[in-house]
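With one protein chain withheld, the remaining protein chains of the complex are depicted in position.
What follows is chain A.
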Amino acid sequence: MTKTVKRKNGPQFELPQLTRRRFVTGMAAGAALLGMPAGLSASAPRAGAAPQTLRGNQFDLNIGYLPVNYTGRERTAVAVNGSVPGPILRWKEGQTVTLNVTNHLAHDTSIHWHGIILPSNMDGVPGLSFNGIRPGETFTYQFQLNQSGTYWYHSHSDFQEQQGLYGSIVIDPADADPVAYDRDYVVLLSDWSDESPHDIYAKLKKEGHYYNRRRRTAGDLWREVKAKGVAATWRDREMWNMMRMSDRDISDVTGYTYTFLMNGQTPDANWTALFRKGEKVRLRFINGAAMSIFDIRIPGLKMTVVATDGQNIEPVTVDEFRIGVAETYDVIVEPDGDSAYTLFAQTIDRSGFARGTLTSEPGLQAAVPPMDYAPVLTHRDMGMGHGAHAGMAGMGGMDHSQHDMGGMDHSQHDMSGVDHSQHDMSTVDHSQHDMGTVDHSQHDMGTVDHSQHQAGMQGYSLHGGRPELGGMQGVWFTSNLGRAGHGSNSPIVHLPSEYGYGVDMRSEMPMSGLHDPGIGLRDHGSRYGRRVLNYGDIRNLTPTIDRREPTRELQLHLTGNMERYMWSMDGIKFNDAEPLMLKFGERIRITLVNDTMMTHPIHLHGMWSELETGDAEYIPRKHTIIVQPGSQISYLVTADAYGRWAYHCHLLYHMPGMFREVRVV
């Protein structure tokens, strides 16, 4: 299966190789729907059909088991009203919806309304918003809708999201929709495994690279030596060998076990949507996968991105975009011919794809394109800065974006975090040593760089200038606040808690993740002529609502240990972490620094994450933000919702550790 394509410039690119188990493209018949719990079968959708749409403001949702067959083997999914995905809930802005959710499972369950701004007791997070829904019980959610757009819902209990408990939400605006379209479709992407999610998690814990079927081989090494010589190869491999990491570790769970679904259909089942020539079709892409980040394109069609995470943005026309787990993107396409187009969603590691068809005629379908080359991580993705790339030039299979990335904003070179930060950091405030609330164990770890304690003390501490909120464990408030909308100016500080057994790397010079389309996409412009969306392209359609400058900046590091398969924030797992305390009404900046080599989609419940894309007037509002490997990104949050909120990585198997409670008081 291994093939290499020699390009003019020399570097070799490996095509995806799926040796033992070619990822299953599925059963053409789709999910079987036999043997459903009594009472649900009456409304059972046809096999192979998209989930039904429920409208109105009163809903009865029944969570139960459902026999499914995506791969040729019968398995049991967790379904809402007898379908996977669950029904599409079509709501209307301004209305109050009531949802009676009944649990027919043998375990607790819950539904979280992802991206909906609502009271914290309606948010559906067991342990924070409520106690979960016990077997046999019904919980009634009720909340008013003060927003419109494309959202989704999913379980926040156990690993039920992986088992099928997810569905989409469309809220039609109260006023005229600024986006013109003739018809719309939800395109909900997900990943299915025949394995139990607990087995997947246990396997990852026991062998972190279990699902990585692209590990480096002797052949790869030989090709590299032939191309570059022994010395250069040795140098290039040295960092990875010293760090005991694989540059081909892109996704933790891959097509080795996953079958990727589009609206619940396997690639072979080919979910199909119809259009009439000349129509504007709105596609509402939702990534409802447990672990899979997708790159989406429709060969032959330009996509005009009009909304992300439910919020309208200034339209951007692209050929391709990346959708992190839990993100949503609405695009408008205008197919001008009587023909068929393939909706192609390949995973970030190119181990498989979801696929559907947009066609003017039932039965017509277009060619399914081959997957693009599989990305390989570089020094830059490890937060080692630009300097490293000289030694990496010409590396086989490497992502050449460093050299030809047109969209890159060079202003990032000016950022104070890059170089001189180590000398003038106004970092540790000595007053913290007097505070009763600070966890002093941090000071005993002996790993603090004491040079930090010298220069330029500027009164910043673990409570970030809000002593009434107490000291927070393992968080850092920085002093050098950049202007709203323009991101952080602050130096990067690794807290002592990051130096434990649970953290295997720290980004010393994280890049800005803003203008970076991400690993595997950076050269799609130069290589394929595709315009690829990046966060820097996104501007809100309407002006920023809260125009205040941030008064505090929280720097939070995403951390982990791939070998032990542990995930955390600032080196502290959820179980050991204290809540992040926000003062009601405050405007705060959160800067996330990714000290891992994975791409993490981070979701804040209850409040918008206002992504600082460089224009203070039109700051886009998101609920989930991708943080690139070895990169940083900043967003503003207005703490306008009292209560206890979840804040976490939306990759399901990262959630147990990479999770914090945010408490607004």
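Heads up, the rule we're going with is that a contact is a pair of C-beta atoms (placed from the backbone, for glycine too) under 8 Å apart; a residue touches a chain by one contact, two chains touch by 3 or more; residues count from 1.
To be clear about the criterion, contacts and distances are computed from a predicted model.
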Per UniProt record, name of the chain withheld from view ["Chemotaxis protein CheW", "Peptide/nickel transport system permease protein", "Copper resistance protein B" or "ABC transporter ATP-binding protein"]: "Copper resistance protein B"
From A:Arg55, A:Arg183 or A:Lys205, residue that would touch the chain that is not displayed: A:Lys205
Hidden-chain contact residue, picked from the options A:Gly26, A:Pro51, A:Gly64 or A:Gly288: A:Gly64
Among A:His156, A:Lys228, A:Arg297 or A:His600, the residue in touch with the chain that has been omitted: A:His156
Touch residues of chain A, complete complex, unshown partner: 2, 17, 19-20, 35-37, 64-65, 67, 73-76, 104-109, 125-127, 132, 135, 156-159, 163, 193-199, 201-203, 205-207, 210, 213-219, 241-244, 501-504, 561, 563-564, 566, 573-575, 646, 648, 652, 655-657, 659
